[in-house]
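Up next, chain A:
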Amino acid sequence: AKPLVIGFSQVGAESEWRTANTVSIKDAAKKEGVTLKFADAQQKQENQVKAIRSFIAQRVDVIAFSPVVESGWDTVLLEAKRAKIPVILTDRAVKVSDPSLYVTFLGSDFVEEGRRAGRWLVERQKKTPDAVLNIVELQGTVGSAPALDRKNGFEEVIAGNPKLKVIRSQTGDFTRAKGKEVMEAFLKAEGKKINVLYAHNDDMAIGAIQAIEEAGLKPGRDILVISIDGVKGAFEAMIAGKLNVTVECNPLLGPQLMQLAKDVVAGKPVPKRVVTQEGVFPADVAAKEFPNRKY
Partner candidate 1 sequence: MTMNSSAPANPVLELRGISKAFTGVQALSGVSLNLYPGEVHTLMGQNGAGKSTLIKVLTGVYAPDQGQIVLAGQPIQPQSTLDAQHHGISTVYQEVNLCPNLSVAENIFIGRYPRKLGRIDWASMTTQATALLDRMQIRIDVTAPLAQYPLAIQQMVAISRSLLVSAKVLILDEPTSSLDEKEVDLLFSVLRGLREQGMAILFVTHFLDQTYAISDRITVMRSGEREGEYLAADLSRVELVNKMVGAPTAAPATAVAQADAAQAPAGGSRFGAFLRAVGLGRKGALQPMDLEIGQGEMLGLAGLLGSGRTEAARLLFGADKADTGTITIDGKERNFSSPRDAIAAGIGFCSEDRKHEGAVLELSVRENLILALQARMGILRAIPLKRQQQLAEEYVKALGIKTASIETPIGSLSGGNQQKVLLARWLVTDPRLLILDEPTRGIDVRAKQEIMDYVSALCKKGMAILFISSELPEVLRVSDRIVVMRDRKQGGEYPRGALDETTVLHVIAAGDQHA
Partner candidate 2 sequence: MSTTSPAAARPARSIISSPYFTSLITVFLLLVLLVAGGAAYTGFLSVQVLFNLLIDNAFLLVIAVGMSFVILSGGIDLSVGSVLALTTMVCAYMLQTWHLPPLLVIVIALAMGTVFGAAMGALIHYFKLQPFIVTLAGMFLARGLCYLISINSITIDDPFFVAMSQTQLPIGDCFISPGALIALVTLAAAIYVAHCTPFGRAIYAVGGNEQSALMMGLRVARTKVLIYAFSGFCAALAGVLFSFYMLSGYGLHAQGTELDAIAAVVIGGTLLSGGYGYVAGALTGVLVLGAIQTLIAFDGTLSSWWTKIVIGGLLFIFCVVQRVMTMRANKK
């Protein structure tokens, strides 16, 4: 039979996580004999819309995409629906007036990731019940969905605990350089008061760890470091004892996506929401887990 054609519009290549995501999807497509039309949006929603329009024009079998933003998809998804092309969302959700515009959403739950980071800290705080833990937060890009959700999820969990206080919160744009730069400023401004660093991704945490070391402090001990994503670099840092925990955000969606696409085309019912398998990796399991990491 004719091979299945999937049009996939990726956000861009802004981070290691994203590239791992892309690689996973491309590899899975190759393995399953699916023809993949891949378009990179260079972080722009309008480019994604253009790509989806061109997928419609090419009459692909399934359209999948990781939306840059949540809102603003009604029109183009309506066009896809009129052209009878099913749409699968990956990694990030969308807000549309009519949920039938997409078939299913496969991906992680950023709010849940934030909550997990928060829960780990709440547990950890129980070890030193009397001490107040001052937290500094390195946010992702201002306004981006992961930054908003990870912040909200984290705050939701720690809100009930008066011993946990966020004293500084600033954006580090998800990058190592900015993470380091901002952390340096935090250290100068707050000094030894800082007990915990919560970074919205591993890259910023790794940058910040360097800043902490250069300030003569021990990351992981003097300052607890919590981050999200679970990339290789984070595991290396945990093995070195500089990072305490990373909350996994799994980019390896390829195989699941291919399966969903096949089911959808075959007319099988699929759940509206497919959550990816994700774990929390504290430092003590890092060495054991490290060889298993693919990205």
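Inclusion criterion for the candidates: all candidates are chains of the complex that A comes from, given by their letters.
Assume a residue touches a chain if its C-beta (ideal position, glycine included) is under 8 Å from a C-beta of that chain, and two chains touch if they have at least 3 such contacts; residues count from 1.
Worth saying up front: this structure is predicted, and the values here are computed from it rather than measured.
Asker: Given that every candidate in 1 or 2 is part of this complex, which one actually touches chain A?
Answerer: 2
Asker: Touching residues of chain A toward candidate 2 in the complex: what are they?
Answerer: Touching candidate 2 from chain A are residues 7, 10, 12-13, 19, 22, 26, 36-40, 42-47, 49-51, 53-55, 57-59, 68-72, 74-75, 78, 95, 97, 141-144, 148.
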